[in-house]
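Only a single protein chain was left out; the remaining protein chains are all shown in position.
Chain lettering (A and B) follows the sequence in which the chains are written, and residue indices restart at 1 in each chain.
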Amino acid sequence: MKGLIHALEPAGPQAAHIASLWWFALALCALVFVAVLGALFVALRRAPRATGGTPPDVTSLHAPEPGARRSVIGAVALSSVGLIALLVASVATDRALAQLSLVDAIGIEVVGHQWWWDVHYDDADPSRTFSTANELHIPVGRPVLLTLKSDDVIHSFWVPNLHGKKDLIPGRTTTLQLQADKPGAYRGQCAEFCGAQHAFMAFLVIAEAPDAYQKWAEAQRKPAREPIDPEQARGRDLFLSGSCMLCHAIQGTPANGRKAPDLTHLASRTTLAAGRLANDAGNLRDWIEDPQRFKPGVNMPAHHVPEDQIKALVTYLRSLE
Amino acid sequence: MSDKPVFPPDRLDTQGAVAGETLDVAQLPSYVFGARGIMWWGTMGVVAIEGTVFAMAIATYFYLRTNGDTWPMGVPAPDLRWGVLNTLIMLASLLPNHWTLHRAKAHDLGRVRGGMLVCLVMGAAFILVRVFEFRTLNVSWDSNAYGSIVWMLLGLHTVHLLTDFGDTLVLYVLMLTGPLEGRRFVDVAENAEYWDFVVLAWLPVFATIYIAPRF
Partner (left out) sequence: MSATWDSTVNHQPLDRRDGATGATAATDELERTWSERPGLAGWICAVGHKSIGKRFIVTAFCFFVVAGLLAVAMRLQLARPDSKLIGPDLYNQIFTLHGTTMMFLFAVPVMQAMAVYLVPLMIGTRNSALPRMTAYGYWMYLFGGLMIFTAFAIDMSPDNGWFSYPPLAGPEYSSGKRSDFWAQLITFTEVSGLIVSVDLITTIFKLRAPGMTLARMPLFVWAMLVTAFMIIFAMPAVMLASTMLIMDRLVGTHFFNAAAGGDPLLWQHLFWFFGHPEVYFIFIPGLGFMSMIIATFARRPVFGRAAMVLSLIATAFFSFGLWVHHMFATNIPEVGKAFFTAMSMMIAIPTAVQIFCWIATLWKGRLHLRTPLYFILAFFFILLLGGLTGLILGAVPLDLQVHDTYFVVAHLHYVLIGGAVFPLFGAWYYWFPKITGRMMGERLGRWNFWLFFIGFNVAFYPMHHLGLAGMPRRVYTYGAETGWGPLNLLSTVGGAMIAVSVLLFIVNVVKSRRHGEPAGDNPWGAASLEWATASPPPACNFRAIPVVWSEEPLWEPLRRPTHVSGLAVDSREVVSTTVLDAQPDHRYHSPSPTPWPFIAAIATTVMFIASIFTPWAVVWGSIPIMIAMIAWFWPRAGETRKQLVLEKRP
């Protein structure tokens, strides 16, 4: 799955605040590191060499060493100043992060599951809400208020290019405010160990121009496309008659399972299985036939169905744009 | 008496305020009571560990309480009757316990035996009453988190009651046998101090289990 991923390549104000703090902290730490190791190096160079037989110098037990004392106190004082500077910078950045304006913010609820992301777009008008999975689209320049929940274990939502992470905790609701200023596809990944497939619980945040976003959102709000040929119709019938609908939902059909990603617009998404596979017909087919091959331990069972049926099923699912 | 320091090191100089090359400790006592003794520190170490466990368990109780919407979670608070009775018995047991402690320091074997026996009877009483306490908690450990933590608190303390009772019993039997070294009286004294801890640790646990849910 392509997608930018780096904490120090900010694409929005939140990540930018953190990146600035990072560079400040790095400079400060580098200074301290060089100074201390420099002092150590000089100490090692200037001290004469000895052996185990060299008589120990115990004068310090009976006479104070004002020079060394002054140097140590000075060094500690300087370090403390550095620490206070870092503390102030940290608190200031924290403030800045909390001050992202939420005027006109888009509300998105993200629910973590083992091992995928359930995404719900809020709207004042309940008929305009919609669900998708493992992929968020957001308009550039507009704040986003994420409400984070978990359905099973603790997960953590993290898109390094946009913001730091926030945990999704069962029994609690957490929030995260972020905004993208540059269009692009940003990769996110679960950052809290959540079981067998923690490694493949990724997602994409696609920041796009406001009108592109609106277009995408409108498309997502629609129910699933009706089949337009017999093959697709057969695929849909298989979907609805088999075990698929126990877990998956396709809006506009009786399939209303909530244990697995909403497939209403599956074909519009970039990846399959939370970033594990590129979304194409071959991968989709392989995935349905043997998900354990790609994500050992995943909750989706294998479906070994006759050739013609799997073809129909894939054709139908590929039509759900 | 030779339990005074044999020499004060800081007042000793190279010329030797103490005669001879060596510091002779042969006349020092072979056992001591209280904080001077090794066993006291061992006992206090255990007390510190278990005290921390109690503190953590009580902190857990109040942490869970701040999380719950109602407290106790939809069940009545534990009945006061048995809890109060047991608190009174435990506090009363401090009396024979301290008496035993003092008699132990005086190496008064006969009275030590008597005191321990009284403590054991009281110990048996509070273990018995404890059974009724469990039965009147009015919640099961698997009903909700409130039930879990009150059972844990009461269970933790009960483990201490049982081990303390067992320790005392074993020591009592030992004091009936012979020959006895003098340092067995130190064991009796340490056991009495541990008994104090078990009783005193009960007070915050009692307050948490019985009083806190009423406020």
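Here is the rule we go by: contacts are C-beta pairs under 8 Å (C-beta built on N, C-alpha and C of every residue); 3 or more make two chains touch, one makes a residue touch a chain.
Here the structure is a predicted model, which means the values were calculated and not measured.
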{"item": "Of B:W82, B:F126, B:W151 or B:F197, the residue in touch with the unshown chain", "value": "B:W151"}
{"item": "Interface with the undisplayed chain - residues on chain B", "value": "3, 5-10, 12-14, 16, 18, 20-33, 35-38, 41-42, 45-46, 48-50, 52-53, 56-57, 60, 63-64, 67-68, 73, 107, 109-110, 141-149, 151-152, 166, 170, 174, 178-185"}
{"item": "Residues in chain A touching the chain absent from view", "value": "1-2, 5-8, 15, 17-18, 21-22, 25-26, 29, 32-33, 36-37, 39-40, 42-44, 46-58, 60-61, 65, 68-69, 71-72, 75-76, 79-80, 83-84, 86-87, 89-91, 93-94, 97-98, 114, 152-154, 156, 158, 160, 163-167, 169-172, 174, 187, 189-199, 275-276, 296-297"}
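By definition in this document, only the chains that are shown with their structure count from here on.
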{"item": "Chain A-chain B separation of Cα centroids, rounded to whole Å", "value": "52"}
